[in-house]
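A single structure is presented below for examination.
What you see is the complex with one protein chain gone and the rest in place.
And then chain A:
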Amino acid sequence: MTTVRATRVGKRYLSASRETVTGLSPVDLAVEDGAFVSIVGRSGCGKSTLLRLIAGLEQPSLGAVEVDGVRVTRPPDSVRYVFQDYGQSLLPWKTVGDNIRFGLRHAYALTEREARRRDWDALIETKLREVGLSGVAERYPSELSGGMQQRVAIARVLAARPKILLLDEPFSAVDALSRAMLQDLVLEIWRSHGLTVLFVTHDIDEAIYLSDRVIVLGPHGRGIDADAAVRLERPRHQVSTRSNREYLRLRGEIFDLVMGAQDASRGVRALQ
C-alpha cells in the first residue's frame, strides 16, 4: 500500500534579488508502507525541500503531497521529522527527560498542565533505552555528545508515535564511528516499530546501506534522475554488506550519476 504520494510536486522561491529560483522541479514519488527510502543528491538539489514538503513544513508551489490518502496542508499527525541540527531541534533549556516528555505530550495533544499530572518517568526511560541511552534523563542536551543528542532527538520523535519517520541528514554532524552506530540504530528502530522511513543524505554509502530504494535527485532542483531498488539482504552488516558485489555496483553507478558523469536518462536506464 502506498503511504506517501507526491504528484507533480515542486517548489519555487523568490530570491533576495527578486528572481524566481527553482527549489525543486515537479517530482512524482510513491512510497510503499514500511519501506526504507533514501534520497541523495548534491547540495542544492532540493532533497531537503522535498522532505519538508512531505512533512507539511512547506507548502508546494505546484502539485500536491498525500499521506495515507489525505492531502498534506500542515504537518500530519503520523509524520515526524528529525533535523540535521539536533542542537537547535532539542530544546536546550529542557532536560533530556523533559524533551521526551515534550514529544509524548504532543503525541497525545495534551497541554503542559495535563501532561504534568501523568507519570511518564518509566515511559521516558523506556524511550531512552530504545535509542541506547540510560540514566541521562536529568541531564541537559548540551552535556551530551552530538551522537547522543541525536539519539535523544530520535527518542523524542518515537515518543510522539509516528508511522512515518523523515530524517534530514541526521548524522552528517556526528563523527564517523557514532554515525555507523546510529545507522544500525535507525535500522533497528525501523524494523521493530514497523515504520516507513524517508532518509535524506548526501552520503551515497549511507543511503545504499540503509535503504530498500535510493532516489537520486539531479542538481539545481532538476528533479528525479534515478530511482534504484537496493536488493541486499537484511539484516545488514557494516562490514559484509558494504563489501557485497551488488552494493559496490550500485555505489559506483549512483556515484557516477551524482557526480554528473552521465546524463540523466542514461543514468536511469543503467540502474534499471
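In the analysis below, a residue touches a chain if its C-beta (ideal position, glycine included) is under 8 Å from a C-beta of that chain, and two chains touch if they have at least 3 such contacts; residues count from 1.
Throughout what follows, contacts and distances are computed from a predicted model.
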| item | value |
| --- | --- |
| Hidden chain of the complex, named as in its UniProt record, picked from "Spermidine/putrescine import ATP-binding protein PotA", "Cytochrome ubiquinol oxidase subunit I", "Tryptophan synthase beta chain" or "ABC transporter permease" | "ABC transporter permease" |
| Residue touching the undisplayed chain, where the options are A:H106, A:H193 or A:R242 | A:H106 |
| Which of A:T3, A:S178 or A:S211 contacts the chain that the document leaves out | A:S178 |
| Residue among A:V70, A:L91 or A:M259 touching the omitted chain | A:L91 |
| Residue among A:F36, A:Y81 or A:Y247 that touches the chain left out of view | A:Y81 |
| Contact set of chain A toward the excluded chain (per top definition) | 52, 55-57, 74-75, 77, 79-81, 83, 85, 88-89, 91-94, 102-103, 106, 109, 112, 140-148, 160, 175, 177-178 |
